[in-house]
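Only one protein chain is missing; all other protein chains are in place.
Going by the order they are written in, the chains are A and B; count residues from 1 in each one.
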Amino acid sequence: MNDHAAPRRPELVCPAGTPASLRTAVDAGADAVYCGLQNATNARNFPGLNFTPDELRRSVDYAHTRRAKVLLAVNTFPPAGQFQLWKDAIGIAASVGADAIIVADIGVACYAAREYPQLRLHLSVQAGASSPEAIRFYCEEFDVRRVVLPRILTVAEIADIHRQIPCEIEAFVFGNIGMMAEGRCSLTNYVTGVSTNMDGVCSPAAAVRYDEEADGTLTTRLGSFVIDRYGCGENGGYPTICKGRYSCAAQPEPYYAFEEPRSLNLSALLPDLMRAGVTALKIEGRQRSRAYVKSVVAAFRRAVDDIMAGRQAALTDLIALTEGHKETQGAFQSKSWR
Amino acid sequence: MLASPRASERSPDLPWPLPLLRFLPLLLQPILTLIGTQVAKAQPDVFARLGPHAQKSFVIDPTDLPFVLVLKPRPEAPALSAWRRGNAPHSHARIAGSFLNLFDLIDGALDGDALFFSRKLRVTGDTEAVVALRNALDDVDGGVVESITRAFGPLSGVASATVSHLRTLGGRGKNHE
Partner (left out) sequence: MRGAGNELTLGPNLFNWAPETWRDFYFRIADEAPLAVVYLGETICSKRVPLFRDHYAAVTERLRAAGKTVVHSTLGETASRVDRRLVSDVCGVTDDLVEANDSSATFHLRGRPHCIGPLMNVYNEETLRFLAGKGAQNICLPIELPFTSIGVLCAAARTENVTIEVQVFGRQSLALSARCYHARAHGRTKDTCLFVCENDPDGLVLSTLERKPFLVANGVQTLSYEYLNLAQEIPALKAAGVSRYRLSPHSCDMVQVATIFRGVLVGVLSAEETLASLQEMPLDAPFSNGFHHGRPGYGWTAPTGAVSH
């Protein structure tokens, strides 16, 4: 692609945990909304979240009437003997007219490409395809049309990948920052017996405990392990293992061994990402509220519209919605993050 | 004689005794019952979303008010009741925060995670049940508060005015101290 050409108008891909969130996202300016069914076939299999097949059908109608797309995440790894649930999910996606399914498992991709060749396939970040060869493998074998890149690459590396792959690139621009390579993390299962890859949960709420002392100290636990502790009034985060505080021989005082609780916000890098060949901008947060969806989608809608109109993007302050009330550009800005 | 906290926990359910708020339980309970019934009638999907957590009980604790609410979101007979703080029956989970923050949360104007990150919302007990409740309420079209105001029938004008006032107080989506 010619780097000097005006950037193609990117698709703003927004999260929806419930039908009401989906309508909120569409109304706030989403070009596409991604969501999941109420079972282990998607990576946000949380209590009270997600769509029944009927809700999905009505939501697709709502979105299509307003020229927005609906992408169904079928992005977990079916354990042997339970594949039928994933086949059903793909069948539902096809029957309700979803615009694409987002897959991670080779078997799921293979099944979808074979049985529903007309259904557009996106490669989930859970597939962890972070090199041109890995991405081309999925494109050539399953006709994947878009890859969602892991949040471990710099903008320069994304541009490099863009030149070497035959499909579109979707990149995360806001939300939870995954420290571990998605689709390769068994930390939750190690502690709780429930698997991120197979069951679609990370730090399941059933295993989470918050204990607040009289002095306001808040201890967060996952299963039988303490993940973090916050002083009175200190901003907190989810008890996710990769954002906990630990000590080791090299750091006897507890420190964030993997990453501090903070969220990704790439609003300042949008023009760079678009120049690098990113054509879909993804907002994380299907587990978050409508209030979050509304604020974040509206902010990125304005920013993208400003950029396309040649204006300096007006970036709304989203810090209040971030984890730990801290933001980062993660890996995207420079290699020193690694 | 001063009652010990334990004794007061065992005392029978009493109306809130403060003179200024003497009318509160009298006024509150029918309204709360109406709210429960109305949400159940208008939003049956809420219970489907709650799944097994519909059989749990939740204490909602507006820390700046002299009472707490106990929610039992049973699909067949949802119950919302007001209790003196410390007298509330055993519950599976407790959600505590200032009244305006809780109002904005239920009204869909504030994000629960953001409130929690800033330590303005406290969650204890069955975290999974709280997550399910939050997600279920968040899916109510137009918000739970709209659904409730419609419940007041001829008085819905009064209810709407009250809600508008609260929203002004809350400053719509501001994260209150």
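In this text, contacts are C-beta pairs under 8 Å (C-beta built on N, C-alpha and C of every residue); 3 or more make two chains touch, one makes a residue touch a chain.
These numbers were taken from a predicted model, which means no experiment stands behind them.
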{"item": "Displayed chains contacting the withheld chain", "value": "A"}
{"item": "Selected from A:N45, A:S59, A:S130 or A:S203 as touching the chain missing from the view", "value": "A:S130"}
{"item": "Options A:E170, A:D228 or A:E327, residue touching the unrepresented chain", "value": "A:D228"}
{"item": "Residue among A:L119, A:L187, A:L264 or A:A291 touching the omitted chain", "value": "A:L187"}
{"item": "Residues belonging to chain A that touch the chain removed from view", "value": "77-83, 104-108, 110-111, 127-134, 136-138, 141, 150, 152-153, 157, 179-181, 183-187, 189-193, 195, 197-198, 219, 223, 225-229, 241-242, 244-251, 254-255, 257-259, 331, 335-338"}
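The rule is simple: only the chains that are shown with their structure count from here on.
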{"item": "Averaged-CA centre spacing for the pair chain B and chain A, given as whole angstrom", "value": "31"}
{"item": "Chain B residues touching chain A - in the complex, by the definition given at the top", "value": "48-51, 53, 108-114, 116-119, 122-124, 127-136, 138-141, 173, 175"}
{"item": "Residues of chain A defined as touching chain B within the complex", "value": "17-21, 23, 46-49, 52, 204-206, 208-212, 218, 230, 233-238, 261, 287-292, 295, 320-325"}
